[in-house]
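Shown here: the complex without one of its protein chains, the others still in place.
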Amino acid sequence: MSEYFGNIKTGAVTIASGMGITLKHFFNAIHRKGDAGVDDAGYFRQVDGLCTLQYPREVIPTPQNGRYRLYNDIEDCIGCGQCVRACPISCISMETIKVAADDLALCGKTSDGQQKKFWVPVFDIDVAKCMTCGMCTTVCPTECLVHTPVSDFSEFDRSNFIYHFGNLSRLEAEAKRRKNAELQAKAQAEKEKKAAEALKENSGGE
Amino acid sequence: MEEGKVFSQSVQQSAAAYAIIHEKFGTAVSAFDANETMPFFEVLDTGLWPEIALFMRDHAKLKFNYMACMTGMDYQAEEKLGIVCNLESLSLFNHKLAVKVKCARDGGSIPTVAYVWHTANWHEREAYDMFGMLFAGHPDFRRILCPDDWEGFPLRKDYKVQESYHGIKVPY
Amino acid sequence: MQELDTAGLGSIRVTRKNDHTVVIEKDLATEQMVLAMGPQHPSTHGVLKLECLTDGEVITEAEPFLGYLHRCFEKCCENVDYPAIVPYTDRLDYLSGMNSEFAYALAVEKLLDIEIPRRVEFIRVIVAELNRIASHLVAIGTYGIDLGAFTPFLFCFRDREIILGLLEWASGARMLYNYIWIGGLAYDVPSDFLKRVGEFVTYFRPKAVELCNLLTKNEIFVKRTIGIGIMPADVAINYGWSGPMLRGSGVKWDLRRNDPYSVYPELDFNVPVPDGKLSVVGDCLSRHLVRALEMEESLKIIEQCIAKMPSAEGFNPRSAIPKRIRPKAGEVYVRAENPRGELGFYIQSDGKSTKPLRCKARSSCFVNLSAMKDLSKGQLIPDLVAIIGSIDIVLGEVDR
Partner (left out) sequence: MSSTALSQFSIPFLMGNNLNAWSEALAGFNLLGLPLGLVILAAIPLVFIALYSLTYGVYGERKISAFMQDRLGPMEVGKWGILQTIADILKLLQKEDIVPTSADKFLFVIGPGVLFVGSFLAYAVLPFSSAFIGASLNVGLFYAIGIVALEVVGILAAGWGSNNKWSLYGAVRSVAQIVSYEIPAAIALLCGAMMAGTLDMQQITILQSGSLGFVHFFLFQSPIAWLPFLIYFIASLAEVNRAPFDIPEAESELVAGYFTEYSGMKFAVIFLAEYGSMFMVSAIISIVFLGGWNSPLPNIGSLALNDMTSGPVWGAFWIIMKGFFFIFVQMWLRWTLPRLRVDQLMYLCWKVLTPFAFVSFVLTAIWEVYVP
């Protein structure tokens, strides 16, 4: 019998204490915690009160090192292709064209003075596939491929998720390719000519 | 154990445990492979595996009461499939030991130890699901992670994924 | 007298009076019903399906069906380099990515046999323990929801949000960190990070007490969980249970203590086990209490780590990372204490490739869940929900 009344008593007491907690929170609702980021010195200043934010207007700031949308500064990209190999889910696709010797100056240097040796007509990142692991950014030798702290980049059309970073238009790329092919053909012809000459010389010598 | 090489305490403990098993089962078990990362021995007579398992679990000086992990393996070079069981004695002794059991690659069968360690029940189902070896006497022998009508055993080295599954294109 | 229990007919008592007369007594004829609980059900914590054979509200048998979230983690691992597996391990137990990464990094480091800088070790422990608190908060909060209390869940998520913010600040991502790398860390922590973590510890202590008063001490909650789903210690060991589940059964077994790794041997913390005063050892309430008490222990560990942290001067978090990770041939099984139990990685290397020959994740939830069939026998449907909640499964880890 004492257990019976004890149960009723503990039930009543614990329910009352629980209700006290929720009522305290109910009255604390006049405060709001605000949208300070965790890197803000006053992050733990306001600990009570409403903690949710109205999303599109108020956002939790993402820290500067936040790893979200990929961005490639194509001016600095040397087209080494390490990111393509590092990506575990192959969301980066890349095409490179070797820079002809007389175009090296035109192609320019990266911001830290390295000579670029490849044109990068295609540098596509499918950010819908990207799992923001950061593998590609750590291998990038010029640090041109970075994760930006932009976390909200939703789109209505899936194809908009493929970000094009290539800095050559299709025609330009075609021209470069043709030039390379011409150069190559020229070199080939030269080589053949030389070989033929050598052959002639050899045969002449006999 | 190789002579003259100094092993850490845990490997020595495993070796001591192995000695007891070797004493009882003799040639049914292989020699002890002492290495720092995972000391193990292999069960050569596959049919004796449940007996060895029971012995390991119940012997007063062994008490391997806890099966930490059971991994299915594909030994493609040896044309064999196998399992690796990481056993230990939880809160009784400090020794740990890994046991390997192998069977033929096609239609090979390993006797179950699901009634020795309950852990083995689902792990054996998983090993079957992924590699296709049979576990004789298993109480509930079905696939576990893949659907029942999935073709092939995905973790085999020579696995070719099926083209379509119920009209769904599989390789994405 | 003979008692038969035939499916679909309720229990039938057959009494043989003499050779000619047989008295058959039958309970109210009931029909057993197959109830498919899940894969879309609010309290199966993901896409678990339980096929229950029910007799009224009583469950005669519940058979779990898995694999709805199977992503062939192990096959993926065989096709990528060692460092590229780290982001995949995050996705095993997505509620405690740091702990999964930690376990994987430990396994490969053992295979490589490399020395880790002390500051890396301490930072690893801090982020892993923070993530453990976050994970336990989810476990406790969702357990509240399972039992009908919605408010504690949101309190838990409010505090978890802070932890996620802290971890995002350190690693750059909120849940899938890719922070603990083989041999080091991706980055050093930000300069104010340790101070903010210290502030979080002081902030969180009273909140944990409040949570305890609101949920754990509530008489209805206690009555719903006490004595439900009792698992004796020996059976629990035989089932391979680990972590809070095993400790809930009264076995004082914590890999941070019993098979220590990293800097845990230097740290002072308790391994909470139920003493049977507040709960029946091995029941749902014990498991819940163990989780609640473990949060406090994690706070203690974090405080000690902050105090012992070596200075950041001249520290390079990637200093110990090998240029090319290609372990020598061998196998290794290394485990770490995850919030849900023992997460082990079995890795086999052939010594030639930069990809593992075999990488198996021993998932704690998978093993813990395998006892479901035994635990649920003869329980009521609400108790089944309480039991699933107390197992605290993450289907990402169960199905892999």
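All chains are identified by letter, namely A, B and C, in their written order; residue positions are counted from 1 within each chain.
Keep this in mind: a residue touches a chain if its C-beta (ideal position, glycine included) is under 8 Å from a C-beta of that chain, and two chains touch if they have at least 3 such contacts.
Everything numeric here is computed off the predicted structure, so don't read it as measured data.
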Open item on the list: I'd like to know which visible chains would be in contact with the absent chain if the whole complex were considered.
Closed with: A, C
- [ ] Can you work out which residue in C:72, C:175 or C:220 touches the chain that's missing from view?
- [x] C:220
Open item on the list: From the list C:128, C:149 or C:162, pick the residue that touches the absent chain.
Closed with: C:149
- [ ] Would you indicate which residue among C:158, C:257, C:300 or C:318 is in contact with the undisplayed chain?
- [x] C:158
Task: chain A residues touching the omitted chain (full complex) - done: 4, 8, 15, 18-19, 21-23, 25-26, 28-29, 48-54
Task: Touching residues (missing chain, whole complex) on chain C - done: 33, 35, 41-43, 57, 144-151, 154-155, 158, 214-215, 218, 220-221, 223-224, 380-383, 385
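Going forward, only the chains that are shown with their structure count from here on.
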Task: Chain nearest the overall C-alpha centroid of the shown protein atoms - done: C
Open item on the list: Let me check something: if the centre of a chain is the mean of its CA atoms, which chain is farthest from chain B?
Closed with: A
Task: Between chain C and chain A, distance of the C-alpha-averaged centres to the nearest whole Å - done: 32
Task: Chain centre separation (chain B, chain C; CA means) in Å - done: 24
Open item on the list: Taking the mean of the CA coordinates per chain, how far is chain A from chain B in Å?
Closed with: 42
Open item on the list: If I count partner chains per residue in chain A, which residues reach a count of at least 2?
Closed with: none
Open item on the list: Going by the contact rule set out above, which residues of chain B touch chain C in the complex?
Closed with: 35-38, 40, 65-69, 71-74, 84, 86, 90-91, 98, 117-119, 121-123, 126, 130, 143-147, 154-155
Open item on the list: Show me the residue ranges of chain A that touch chain C in the complex, using the header's touch definition.
Closed with: 7, 10-11, 14-15, 17-18, 21-22, 37-39, 41, 43-44, 47, 51, 60, 62-63, 65-67, 86, 88, 131-135, 138, 147
Task: List of chain C residues in touch with chain A within their complex - done: 76, 80, 83-84, 86-88, 151, 158, 161-162, 165-166, 168-169, 171-173, 176, 178, 186-187, 190, 192, 196, 199-200, 202-203, 210, 213-215, 217-220
